[in-house]
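Of the protein chains in this complex, all but one are displayed in their positions.
Chain naming follows the written order as A, B and C, and within any one chain the residues start at number 1.
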Amino acid sequence: SHDDDRIGRARVTDSPELLAYYEELAKYQAGALWTVANEIEPWYPQPRSVPVLWRYADLRPLVHKALPLVKADDAGRRVVMLVNPGRRELSAAVGLLYTGLQIMGPGEAMTAHRHQASALRFVHEGTGAWTVVDGQKLKVGPRDFAITPNNTWHEHGNEADDAPVIWQDGLDIPLVNTLDANFYEVHPELYQRPGPVTDSSLLSYGGNLLPYGVEKWTRPYSPLFGWPWEPSYHALCRLARATEGSPFDGVVMEYTNPVTGGPVMPTMSAHLQLLRPGQATRAHRHTGSVAYTAAKGRGVSVIAGHRFEWQRGDVFVVPSWAWHEHANLDQGEDACLFSFNDFPVMHSLGLHREEAHPDGQQPTTTA
Amino acid sequence: SHDDDRIGRARVTDSPELLAYYEELAKYQAGALWTVANEIEPWYPQPRSVPVLWRYADLRPLVHKALPLVKADDAGRRVVMLVNPGRRELSAAVGLLYTGLQIMGPGEAMTAHRHQASALRFVHEGTGAWTVVDGQKLKVGPRDFAITPNNTWHEHGNEADDAPVIWQDGLDIPLVNTLDANFYEVHPELYQRPGPVTDSSLLSYGGNLLPYGVEKWTRPYSPLFGWPWEPSYHALCRLARATEGSPFDGVVMEYTNPVTGGPVMPTMSAHLQLLRPGQATRAHRHTGSVAYTAAKGRGVSVIAGHRFEWQRGDVFVVPSWAWHEHANLDQGEDACLFSFNDFPVMHSLGLHREEAHPDGQQPTTTA
Amino acid sequence: SHDDDRIGRARVTDSPELLAYYEELAKYQAGALWTVANEIEPWYPQPRSVPVLWRYADLRPLVHKALPLVKADDAGRRVVMLVNPGRRELSAAVGLLYTGLQIMGPGEAMTAHRHQASALRFVHEGTGAWTVVDGQKLKVGPRDFAITPNNTWHEHGNEADDAPVIWQDGLDIPLVNTLDANFYEVHPELYQRPGPVTDSSLLSYGGNLLPYGVEKWTRPYSPLFGWPWEPSYHALCRLARATEGSPFDGVVMEYTNPVTGGPVMPTMSAHLQLLRPGQATRAHRHTGSVAYTAAKGRGVSVIAGHRFEWQRGDVFVVPSWAWHEHANLDQGEDACLFSFNDFPVMHSLGLHREEAHPDGQQPTTTA
Partner (left out) sequence: SHDDDRIGRARVTDSPELLAYYEELAKYQAGALWTVANEIEPWYPQPRSVPVLWRYADLRPLVHKALPLVKADDAGRRVVMLVNPGRRELSAAVGLLYTGLQIMGPGEAMTAHRHQASALRFVHEGTGAWTVVDGQKLKVGPRDFAITPNNTWHEHGNEADDAPVIWQDGLDIPLVNTLDANFYEVHPELYQRPGPVTDSSLLSYGGNLLPYGVEKWTRPYSPLFGWPWEPSYHALCRLARATEGSPFDGVVMEYTNPVTGGPVMPTMSAHLQLLRPGQATRAHRHTGSVAYTAAKGRGVSVIAGHRFEWQRGDVFVVPSWAWHEHANLDQGEDACLFSFNDFPVMHSLGLHREEAHPDGQQPTTTA
């Protein structure tokens, strides 16, 4: 029934008269809707993004190469962006999401700035990483997740003396630019003066109770800025004891704003999911774009009919409305995927739609 | 201070070594952030949209010309789109908003469909217009405002026998397409069977009390679908007796979802504003794009330093972050502007920002 | 199954040993739960309030008599309270709701004060009534509804020179006292200085659009303070054209806070309902107490099996969980009931429960 020749779709044939009319319209910054209607009102989403997997084994040497090539203070931040072939003009990895691998050498520190775009981090390697967000210093280790909400001052560095830090940045830069709403400021003193307490958001908001008797948190993002790997993975394993999980995602949790129970930021959410040994999920599709990072174990995801095998550190993306399913290739150990997405945008704007694959799983072609 | 050579910005100079590095990155669907950082992290919004005014006197004959040129059933809908010179690839009038003038001849009726994009209507002329939204028939006359929320079945027509209807459509098609979330369906029976009561949303939700003892409305858009001109203008005039209004907009009201007090749909809001005789507002700018339609009187708006004179029926747009101010050019009568915008997107996503012009009004150049 | 001798209920028999134990407990400000458990954990609500109807024909002469008997400045306010026989110690008309008829002679004005209790008014007669709420003067006529939210400064009077005003006050005084949360203050200047615009909340918030570009209303009650009879009754008649209404209440609407779509105040809501000529509703019961005032026509309500006939001006009450149903006794004209209730308390605290009568209507005994 997705037939553009049927009544209810635009099906006007060009004629000399019409072509003359179109030219006249163009003079007045106008056009005829029916010439573009079927294109701008598609039967279902037509993302230009394609599924891609970036192997960490490929990217890591490239990222290391950047270290001597550019100085931190010249690059701003030393990042290798992952660019979707269908989204080059937006520097997006998928949909309106940006991601990249950032490297900081031992002892390096970046200058402070802020922007309307929101950022998140997932650490790949290195033990010395720190970030200062609105004056609050937070230390992060491998597989920790942390956020830099929109318009917060931030800077970061690596205080280890032995090895570089590589972490993955996730930002909504393409979204905010597309919405004509980006702003950027360099910090007037180039560096913030962090408060005396490290990890204070973790200390204050990291339990199952909330601070009381102090000013209530009312900003539109989480007051908890970091989610270390250990307790997050522990929470996931505990949930795995209590629930079967989702047929499409295995046992999956959302990193959450503790004062609202909602996503950590208004434009991006992040998830951590566990596939039991040998588990293969069913396929589904939904609006919203997702960037995954393999955090533990090895597996395969089928996206729009293509198989993508992954192991720790690999990054891959699922465009909006693409069928996808995941499997753990190990029969003895669980496998974990970290991911971030623009689902909060879909939900806030009333654009969320989801469906299960009618056959449970997709027919596969090799990627 | 908006200097891209300063520390805190990317300022890496190309070298043979770097160029080779960039080529290597490209092989892996990757790139160096610092080559695009200053562009994708601008100091402030850089919309491609420009301010434009479309004169109704110019457009009206072009719209009438379409009537014999294409059949309704072939065109889907017979609409002259207003296309921003900077947004042609998206068919947008400004930002991610679409607008166009639709004409329906006496007795015409369009087929029913639905889509994930949200639509609104502002009637320019003709007395016979009707729309059926999710089975509910609503009649609309000149300067009435009505909505077609996302994913509601809709069809419309003109039941007058004397003259065509011209109304203005406003849609978020570019937004929903950019978010990879558009869907379209033709109604399985081509036409809906409206319920027996015309204007039932007006009858049910158009007072200052809400229906009780019936199922609570929980959809994310207004259960009130129409706002006729007379009571809306009356409300505006009454507010003008109680308040000075806004320094930037005169006396201004938002068309509102009565069950939430919020905007009528999650992606678009609409306003009606009144400029007192001779009033000239102060300039401000904010994120979010706006399309205005002159509904009464005549005036001038200064947008990004350009003067645009308007009278009833004219349409003009203000891109995100452009300075703008309005004046009523008549010393004896009030002037009214209808407008719609994507402010709900800015607010939901935490992207709203606003500032007053430091000098109150802008220096002007002729448009 | 509502049997207190069954397992799951307290069924301990007194013994000398137990009585001695109870005495010992009493010395330590303690007691044995099982001696009161069945009483404090009843099978269903056990209100002390009983259904009562107060005839306006009875009360009106009594209210008039108060005019010469006490001076306004001595009485504070000259009010005949309606006191439920089961709630005398709380001065409540039903549940934790207070109501009374207040009389103000021509030219009288009461002094200003404020309190933590919330108040509402429904005018019975007289054309000169006014109230000033937080500096805003509002005029009210017969059958108008108005609110005095908690902690707002208020004073009122009668500016007619011909006849007294009688209006009905509804307050949550018994609730707020029971919650140990009442406060009272006399205005430091005894009278407020109202702003220049009368009815400004009506002018600002009485339409289907909301003021924009001004500071957003964030208090926990409606910014609209008055609901005149004419448009309220008009809204009800329009709804009657669009909907069948509720089987239990006829066509019924809630006076609503336009910025939230919720009740006008956090502790009390008000309704207006229409019974079509000859209509008899089905019986239901729910938690929450209601005080009704007949606003138009004549009818009968059956409450807990007792018939109460009413005509304009009569007041009657329905205790929590009492079966009730209403009928219009006129075959040619509609009948209207105004009512106020504590439903917002039930909903906020998760205590709302409702059920339809299994037989549709109750067996009746004469009241």
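Everything below uses one rule, namely that a contact is a pair of C-beta atoms (placed from the backbone, for glycine too) under 8 Å apart; a residue touches a chain by one contact, two chains touch by 3 or more.
All figures in this text were calculated on a predicted structure; none of them were measured in a lab.
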Neighbouring shown chains of the undisplayed chain, as defined at the top
A, C
Determine which one of A:49, A:84, A:177 or A:232 touches the chain that has been left out.
A:232
Across the whole complex, the chain not displayed is touched by chain A residues 197, 199-200, 202-204, 206-214, 224, 227, 231-232, 234-236, 238-239, 241-243, 245-246, 248-249, 252-261, 271-272
Considering the whole complex rather than only what is displayed, give the residues of chain C touching the chain that is not shown.
1, 6-12, 17-18, 21, 24-25, 28-34, 36-37, 40-47, 49, 52, 54, 58-59, 62, 65-66, 69-70, 73-85, 90-91, 95-96, 98, 100, 111-113, 115-118, 150, 173-187, 190, 220-221, 265-267, 287-289, 319-321, 342, 344-346, 348-351, 353
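Assume only the chains that are shown with their structure count from here on.
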Based on which chains are in contact, what kind of graph results: line, ring, star, complete or other?
line
Distance between the centres, which are taken as Cα means, of chain B and chain A, whole angstrom
30
Need the CA-centroid distance for the pair chain A / chain C, whole Å please.
52
Could you please state the distance in Å, as a whole number, between where the Cα atoms of chain B are centred and where those of chain C are centred?
43
If I count partner chains per residue in chain A, which residues reach a count of at least 2?
none
